[in-house]
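Here the complex is missing a single protein chain, while all its other protein chains stay put.
Moving on, here comes chain A:
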Amino acid sequence: MGRYVVRRLLQMIPVFVGATLLIFLMVNVMGDPIAGLCGERACDPATAAQLKREFGLDKPLWQQYLTYMGDVFTGDFGTAFNGQPVTELMATAFPVTIRLTIVAILFEIVVGITLGVVTGLRRGRPIDTTVLVGTLVVISVPVFVTGLVLQILLGVEWQWIQPSVSPDAPFGELIVPGLVLASVSLAYVTRLTRTSIAENKRSDYVRTAIAKGLPRHRVITRHLLRNSLIPVVTFIGTDIGALMGGAIVTERIFNIHGVGYQLYQGILRQNTQTVVGFVTVLVLVFLVANLLVDLLYAVLDPRIRYA
């Protein structure tokens, strides 16, 4: 187990370097990092040169990347160009997005797996068909349309929720945005659980468990569910990173001041430090979530043991 963890951690390094380098290049080569500094107008050449020297932007790119990464690992994500440290922005933005992601993941686990189990056990019945058609509809309607429509219906027409989330973003206000964020993944979790359950339902160990007279709920929870959840856990684990990155659309609709909001602002204002910093953390989150998923396999499936 220990050796496996070390090997996986080592494998993460090139991916982390590659992904951050890619984003670093995209931001620096494609955009002009000081373009956002002189307001709407372009900077005059002398100011531009001075700003570039000041921020170290006149050095070669690889040197900039190394300096940046060196700083990141000492906890310094640089300053946004408005003078606020990027870490400060992160400290306000990440808790909000983490709460939003938790709500979304809970929806995926509770609703997605429940629907998947129910439909997987009742294949071909009306409830199965209804849920399947429902998941297809959810997958094909883009998230921003679902979000806008729910915001108008629940927030403005029926006034069940606040149409726009307050800056503190407590859990209560994040329920509908979380559902919107989770919607597509929720549909996938349902379909995945359904096929997995339906497949394992006929396996030998389930037949054995029924044959030795175990009650139905025990067969389902202890034998069937545990084995069927392995692909679902993979999906949810890899989805954590995607949810946090995908929160850009949801946070824009519901005016949530989280990671997606800061990133969107950073990109629009060409605020290099903010964008690269946030993306670096998101990539780390993605990699760690993947690692945890791989380790969880051993817990769920005793046949898998990492030597």
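Rule of thumb we're sticking to: a residue touches a chain if its C-beta (ideal position, glycine included) is under 8 Å from a C-beta of that chain, and two chains touch if they have at least 3 such contacts; residues count from 1.
Throughout what follows, contacts and distances are computed from a predicted model.
S.K.: Assuming one chain is omitted from the figure, identify its UniProt name from "Peptide ABC transporter permease", "Iron(III) transport system substrate-binding protein", "Biotin-requiring enzyme" or "Oxidoreductase".
M.R.: "Peptide ABC transporter permease"
S.K.: In the whole complex, not just what's shown, which of A:Val184, A:Val206 or A:Ile256 touches the removed chain?
M.R.: A:Val184
S.K.: Among the options A:Gln162, A:Thr234 or A:Asn255, which residue touches the chain absent from this view?
M.R.: Residue touching the absent chain, from the options given: A:Thr234.
S.K.: Among A:Ala198, A:Leu225 or A:Val281, which residue is in contact with the omitted chain in the full complex?
M.R.: Candidates A:Ala198, A:Leu225 or A:Val281; residue touching the omitted chain: A:Ala198.
S.K.: Determine and list the chain A residues touching the chain excluded from the picture.
M.R.: Listed in rising order, the touching residues are 14-16, 18-19, 22-23, 26-27, 30-32, 136-137, 139-145, 148-149, 152, 156-157, 184-185, 188, 191-192, 195-196, 198-199, 202, 230-231, 234-235, 238-239, 241-242, 244-246, 248-249, 252, 263-264, 267-268, 270, 275, 279, 282-283, 286-287, 290, 293-294, 297.
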